[in-house]
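First, the structure itself, so that you have it in front of you.
All protein chains but one are shown at their positions in the complex.
For reference, chains read A, B and C in written order, and residue numbers begin at 1 within each chain.
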Amino acid sequence: MRVEKYQIDDHNSQLQGKHQRKLDNLSVDIPQAEEVISKLAAFQIAIPSWALGTGGTRFGRFSGGGEPGSLEEKMEDIGLLHALNQSSGAISLHIPWDIPQNYQDIKALAAQHGLSFDAMNSNTFQDQAGQAHSYKFGSMQHVDKAVRKQAVDHNIEVIRHGVELGSDALTVWLSDGSSFPGQLNFRKAFQNTLESLQEVYAALPSNWKMFVEYKAFEPNFYSTTVGDWGQSLLYASKLGEKAYTLVDLGHHLPNANIEQIVSLLLMEGKLGGFHFNDSKYGDDDLTAGSIKPYQLFLIFNELVEGMDAKGMDHTTGLGWMIDASHNVKDPLEDLLQSVEAIMIAYAQALLVDRKALNEAQAQNDVARCQEILQETFRTDVRPLVAEARLRGGAALQPLELFRKLKVRENLIQERGLKTVATGL
Amino acid sequence: MRVEKYQIDDHNSQLQGKHQRKLDNLSVDIPQAEEVISKLAAFQIAIPSWALGTGGTRFGRFSGGGEPGSLEEKMEDIGLLHALNQSSGAISLHIPWDIPQNYQDIKALAAQHGLSFDAMNSNTFQDQAGQAHSYKFGSMQHVDKAVRKQAVDHNIEVIRHGVELGSDALTVWLSDGSSFPGQLNFRKAFQNTLESLQEVYAALPSNWKMFVEYKAFEPNFYSTTVGDWGQSLLYASKLGEKAYTLVDLGHHLPNANIEQIVSLLLMEGKLGGFHFNDSKYGDDDLTAGSIKPYQLFLIFNELVEGMDAKGMDHTTGLGWMIDASHNVKDPLEDLLQSVEAIMIAYAQALLVDRKALNEAQAQNDVARCQEILQETFRTDVRPLVAEARLRGGAALQPLELFRKLKVRENLIQERGLKTVATGL
Amino acid sequence: MRVEKYQIDDHNSQLQGKHQRKLDNLSVDIPQAEEVISKLAAFQIAIPSWALGTGGTRFGRFSGGGEPGSLEEKMEDIGLLHALNQSSGAISLHIPWDIPQNYQDIKALAAQHGLSFDAMNSNTFQDQAGQAHSYKFGSMQHVDKAVRKQAVDHNIEVIRHGVELGSDALTVWLSDGSSFPGQLNFRKAFQNTLESLQEVYAALPSNWKMFVEYKAFEPNFYSTTVGDWGQSLLYASKLGEKAYTLVDLGHHLPNANIEQIVSLLLMEGKLGGFHFNDSKYGDDDLTAGSIKPYQLFLIFNELVEGMDAKGMDHTTGLGWMIDASHNVKDPLEDLLQSVEAIMIAYAQALLVDRKALNEAQAQNDVARCQEILQETFRTDVRPLVAEARLRGGAALQPLELFRKLKVRENLIQERGLKTVATGL
Partner (left out) sequence: MRVEKYQIDDHNSQLQGKHQRKLDNLSVDIPQAEEVISKLAAFQIAIPSWALGTGGTRFGRFSGGGEPGSLEEKMEDIGLLHALNQSSGAISLHIPWDIPQNYQDIKALAAQHGLSFDAMNSNTFQDQAGQAHSYKFGSMQHVDKAVRKQAVDHNIEVIRHGVELGSDALTVWLSDGSSFPGQLNFRKAFQNTLESLQEVYAALPSNWKMFVEYKAFEPNFYSTTVGDWGQSLLYASKLGEKAYTLVDLGHHLPNANIEQIVSLLLMEGKLGGFHFNDSKYGDDDLTAGSIKPYQLFLIFNELVEGMDAKGMDHTTGLGWMIDASHNVKDPLEDLLQSVEAIMIAYAQALLVDRKALNEAQAQNDVARCQEILQETFRTDVRPLVAEARLRGGAALQPLELFRKLKVRENLIQERGLKTVATGL
């Protein structure tokens, strides 16, 4: 299944009049509209290969149909998304689920869909068939050096795959931790993990980054060995300048102020990347912006402010990725919704009147600070996001077109009703 | 200090052009705009008398200036708010802080400011000078019948004041609970509290309602005797048809789904009223909509849906009140911001396409359900809210006018810099 | 594999001297020791059939060996536990995982192991092969009557199996809820669920109880349709006198005061049963008493106090069950640890000086209230628990004997290393 240019054009031409009217109305009050549209057009969010199938919980999974059964089909799916929104031009691979048979073929396929290869992901939270050692009691933290070595070797292998494909970053998420008091010596677990990470770091090509992802809990339910931003920053600082912290929005304790964490990591030059999703209780992996859209905006507000303060490029300065689980929605629809929510938050953050905010902050004018942020959050910036899509040749209303073209029905036709994609 | 009609007219005439343009642009796509504006104009949010002064925490209070030092000045403050937004036409009194010297004078003053008397509030969480018994170990839950009687008598006295003023509801918030395991027999505490409430209930005029407010924790840090909606509903059900649950947004455990609670209480015919504020950690008493504006919208979405399903009048069906603490902002500015956020959420909830939502729900079309809610949440409805104000003779931009007229500076001039209002 | 009487006797005779010394030392200060020992000996905790295999999370499962592959083997496992501690004399079945081939055989096997059949558990949170309708969007809450009927029919079938086996209770845990705002109409979801429960209730034999279990979140991550004790109580009250609330310790929002909930449910005559486990973050399903042993004691303190106040029999008055997931421990060892922790908490609760506590409460002597509770919690009551086991013919140190007899190694020998039990 492909979305053809004429289909997008048809769709756009029908909506163009209304869109233009709204854009014009909005632009009257936004002198910097053009600049914002350009930045939106440049902004790309990587799609993880494991998010294209229906996700599940420990209580079960209710698969949909037409799920991609191979790396090629996953790339086809992301190609569909990218055709529809021109904002999803990257794929983040998971090894061993996505080991390419032939690098050149896969790179050619990526080029065909306009996709680049974002951060590579390793997996030491599950045992693979035929694996010498089990990760039941951790991987890089493990008391047994042989298990740690296996985890290190796996990560180095992941880097190798990434080098072949043109990726330049490795995301290390460790589920390592403990479920009961006494199970671990926290200090030794930290030191084993650090040593293991150092061995992987030593294998990192010079132009690569290593992202150290933290998570408060799950699948371990007492402690996690990279459990919060403070721990991740400790690892990243000890590792060296190519190591960074990766923030996943669902990986915090209740009520955490994530935007402050983001700001401080940027200040330290140690924020590496982002996993977007939303959550109410824990690592719920819901659609970005579906529960706390204001928080998403506040985070982007810090990102824009902090990156601008450092002169970082918004598009390439950090790794941007969705990491969600689609248990009750069509994964492709969900991803379209997530990308839309992210683009809206980014657009709003771009529109914040920073000069006025700086002044209000300098005067401790708290009510005014709030007004300034809420002014842009309450503004309906969707015409700007749509215009960025339009100019890039994508659809004004991606989700609407997805449904009109019966993409899912076509995929089921092609792939069958009972496929199950690898993923969570 | 009064805001004069000509001042509002001046302000509005300067902003009128831009406002009308935005309203026109918005109305193109909103056929029901007129109906929404009417409902917004009718909607009134009561201001609690204790929210007009700077609030504090146990660590201290940093007072501002020009705070109201008497009931009359508190009513003047609310009169100012109401003149500016025509949405704050009620005052909620706290006894003993606001005992009127002369009912007729106070009623005349209220009429002058266009204010009615909303729910009366009793206080059994503090000891007053000269009080026979201490509430250190609770009031209506107290092991000593004499203390319970004192609390009951106080509440009956509060009702008497309310009757004189034309109020028709009593809000009972009890801080009763315990700070240590073993301190209370939970069952006896419940039964003592129920018995006490029954005695107050018996003194309730036939046209009155009693609101039983719940709170998860603080000032007691182990248990609270009316601790959650389930407990409040138990009391209200046992009390009778004039007893209802009151929901304060900050009174829940982390991550609670408040909109679901609201929906179920409405279903049971037992939702009585609302205390608006916002919070990140606990009973933070921040400006409504300042932390989780989407949650505020979702709550209004349930309120509108549930009230419409019951044929309830939006304005009079429930008691609407702000309950916030203004520690770092000018209290009047903060209240203007809270009212604005509430009106926006209400307007958005009125705009939800219920027919489409019902259909999408009936088809388990989860992505579409989300689209429908976010469509209205992302719409900039501020022109509708402003238009409702305009038609009521209030200011298009209340906060802007408040500042331009130097209201606070005038109040300081009149009242002095060092006044301290009673409150929290 | 069976544990033979002589093996237990051998074990006990070696430990007897030390045990007797400790028991004697303890008994000097505990006049009611005999009474406590008797109550401990009578107390039985049901083992759920799904807890005998290694559990997992959505990120994977690391199976151990020798897991039971049939209902018969599950009963053998519980028989082993019961032989070792004489406190695990009941099994709680899960349908469809445990549908008996032949009721008489299974009952005979149960008798052989000294086991009775505790509450039956239904499953409408997963789709079974060949099922007409999917539970992807709920079961009893479902918008489609046909799906609801399927769920009702399944529960009625579960009752039928239970009747044949001599069970007298049905536990209904529904994962029904929503993952996104707007997905559900909360009110209709409640009413559909209530109607479905009523149909099941109508099929309940006259001597049966129905337990309505609540859970705050997971596997749905926005709302749960039986989400807290208040909702469960609403359902149970509307259903009738055979319906009760079931409390699972891991099913609450952060910081919930579970002991207060227990007390109030007992007060209302609506507490039906318990699922023991422990948790730090959510439904972590850890070993009972492994994270918050003081909370477990406080809960038992309320249970004993409340049951005694109602004249309820401790053993039969409520349904007692473990519900845990054993991801990193041998499931049988974990269950032995859970039972031990529960017995210790129960013993401590029995030892609370209620007369003194009542007096201290009546005097608001908070420090003394705490002293009284901590006095028993700090007492090492393990000799009483061990003595109760000894008198019942069980092992003084069940876990020690389990290891010495190499029970797991024997089970692996018999069943193989690669078996996977059904469960979570």
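Heads up, the rule we're going with is that contacts are C-beta pairs under 8 Å (C-beta built on N, C-alpha and C of every residue); 3 or more make two chains touch, one makes a residue touch a chain.
Model, not experiment: these values are computed from the prediction.
Every visible chain touched by the undisplayed chain in the complete complex is listed here: A, B, C.
The residue touching the chain not shown here, chosen from A:Ser92, A:Ser179 or A:Ser279, is A:Ser179.
From the options B:Ser196, B:Thr287 or B:Thr419, the residue with contact to the unseen chain in the full assembly is B:Thr287. Here the missing chain is touched by one residue of A:Gly227, A:Gly250, A:Gly273 or A:Pro398, and it is A:Gly227. Residue A:Glu302 is the one among A:Asp176, A:Glu302 or A:Glu333 that touches the chain missing from this view. Considering C:Ala202, C:Ala367 or C:Leu417, the position touching the chain not shown turns out to be C:Ala367 (whole complex). Seen across the whole complex, the unshown chain contacts chain C at 21-22, 25, 28, 254-255, 257, 280-281, 287, 289-295, 328-330, 333-334, 337, 341, 344, 364, 366-367, 370-371, 374, 377-380, 382, 399. Against the chain not displayed here, chain B makes contact via residues 55-60, 62, 125-127, 134-137, 175, 178-181, 183, 216-219, 221-222, 254, 279-282, 284-287, 290-291, 325, 327-329, 424. Contact between chain A and the absent chain runs through residues 136-137, 143, 178-188, 190-191, 216-217, 222-223, 227-231, 233-234, 253-257, 259-260, 263-264, 266-268, 294, 298, 301-302, 305-306, 309, 357-358, 360-364, 366, 369-370, 372-373.
Just so it is clear, only the chains that are shown with their structure count from here on.
Viewed as a network of touching protein chains, the structure reduces to a complete graph with every chain in contact with every other.
Between the Cα centres of chain A and chain B there is a gap of 39 Å. Each of residues 254-255, 257, 294, 364, 366, 370 in chain B touches at least two other chains.
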